[in-house]
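For this view, one protein chain was removed and the others were kept in their places.
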């Protein structure tokens, strides 16, 4: 299968770059399954129902979230009728929505999508290592699921890499989100799981992690804010990871995708 | 000038990859100035005098540090007689060593090297934004310094990117260290400062941020450690950034360097 | 001199209990100098000009602040014309207002009031230990200042106790604020400085640190908030510390003050 994961979409610039590229890439690369992290899609904070539907129409099969899942309060409601919208699985029991879903790809394959949050320098949710075991046991790769995509939304490189090793062999892809900067360490772990510490964001790289740089700079230097954070303007960059899996659901090829904006363009050589 | 910065050297594997490649690259690329971050060189924690000298002999002009600066207690002593060894400048007044130094390159140019630590999710040192202003004012780029290299040792992508913008135009290079994963966002900021959120480490990428994965995994899953952290074995990767500056000391070309190990090899196309 | 320090005033309940008791106590105990921490006076977050004046009219000689200093934006402006309003001294240079002031008591004595913030689990401000040295050197106890009152606004008991020892002999009183719970360890340190890890708050102890308990409980159990924090209702408690100093400005007597609400009433036996 051909999988594409797109990192945290930040504000209008991020949404535009997804809408601009995704329909074409879906076609050109004959993608089987696309996941988009949408936690920052609505002005940098959370997601609305309209934006969620826009992503699905543009070619996303699933949308994942993170610590900003419910910044737009409407998400607490519409997530219940949005079976392809996945919030972190280690929120407390009773949290609206779902943390994992088995979703049918257009080719009929079953893809397990899991969203999970790290705990180091993050909100103290339930143990993600124990929680991923439960999710992976419920829909084992190669038995129930034809592919397994895990979005691990976490701050530190250490927790993310440990999580990748923990899942190695049991997922097609473990991909980090949240830091809004793509890392250069995409690879296939020994057990066959594609891994990348952070996929980076879809948005403008001219600011500070996708936001206009003035307010962050003010807070860092004066310790007192003056206004809200606003998404950075400037040309947007699409940032993602392309993964090809074999019949067992394990990764056989992995390559970054970056298109537009101030970063260097890169696309998979194998598609 | 041709500058090379190599990220956090982790343990024996990291040192070996530096000793293996640096003398040759220095020659082949006609490098004018090389900086190596050595905070994890001694078994993953700190640096010894012997290792510091090994780096200088292999072709480093300066060695920077970070939160592990003084994990090897001898560093508190020998740093006083090691003018090319730079610890974070925002440690309290009275800390042994220096946080910045104007160092003569082999071509006679004066290069200001500054090491600074971020504060988000790190030790609460003095304000790095105020401290860098003092250092940059003391040896302005293009007036006193022919090149200015700032190693910003920090955890979060937001503080690092804000710091890059803060210094833009006043440094040849602001480069992040500490997370041990190279980012893909190397670029030249509008004012002429080369920037990369994190340069990654020199060491084995088969573990967890350069350390053997068993103990980190144990602590993440059981919350109780069983032994000390040990550097990961496996083939090492050299990870760095190449920067070319013009007569004003601003960057005109920038490209990542990664050689060996499980990451994809990449070298500058322009040298 | 007879000094009274009242802890973080929280919302309307806190203000009422101060206005109810302070004028009477000022008279009855022949107080020479009164300091009130007002960082939570306006609905739990910050302070307004009207509230600040209310405190002065009720008998406060100085008002200190903390991490909520500027939650009410008007404080950034009126603090400049409020010489008795003191914000943490270790905010960056250029922050509106002042971190210390030498204020004339009604008996003509000069009292140095300093507000300082800790850094452990708090915002990364400048080093409070270095900053307090500068303040204490500028108006030494027994030479320039007849009394020195230091409000150390900090989270951890360790940083607060270390700060007390650091100042011992150089201040009449080092008193902790911020946790909103009075501690039972008021005492006079060997050098003559009265100390208490935290003075507690003026407000309702029926909630969670002065706020209505519903929203904190929701966030702790569901990790997703539903509304803003509101001050707790219920009968208020005045919480403070009484200190008597000798001719050298050192403390000779110290006793807690707690009046009203769900805590046990206690007043100094020596006045």
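To keep things simple, chains are lettered A, B and C as they appear, and every chain counts its residues starting from 1.
We adopt the following convention: contacts are C-beta pairs under 8 Å (C-beta built on N, C-alpha and C of every residue); 3 or more make two chains touch, one makes a residue touch a chain.
Small disclaimer: the values here were computed from a predicted structure and weren't measured.
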Among B:24, B:134 or B:222, the residue in touch with the chain that has been omitted: B:222
Option touching the unshown chain, where C:15, C:180 or C:250 are the choices: C:180
Residue of C:61, C:126, C:155 or C:244 in touch with the missing chain, whole complex considered: C:155
Residues in chain C touching the chain absent from view: 121, 127, 129-130, 155-159, 161-163, 165-166, 179-185, 187, 197-198, 200, 205, 207-209, 213, 216-217, 220-221, 256, 258, 262-264
Where the unshown chain meets chain A, residue by residue: 92-93, 119-120, 124-127, 130
Residues belonging to chain B that touch the chain removed from view: 70, 76, 91-92, 94-95, 123, 125, 221-224
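The working rule: only the chains that are shown with their structure count from here on.
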Numbering shared by both copies at the chain B-chain A contact, with half separating same from different: same
Mean-CA-position distance for chain B and chain A (Å): 29
Where chain A touches two or more other chains, by residue: 221
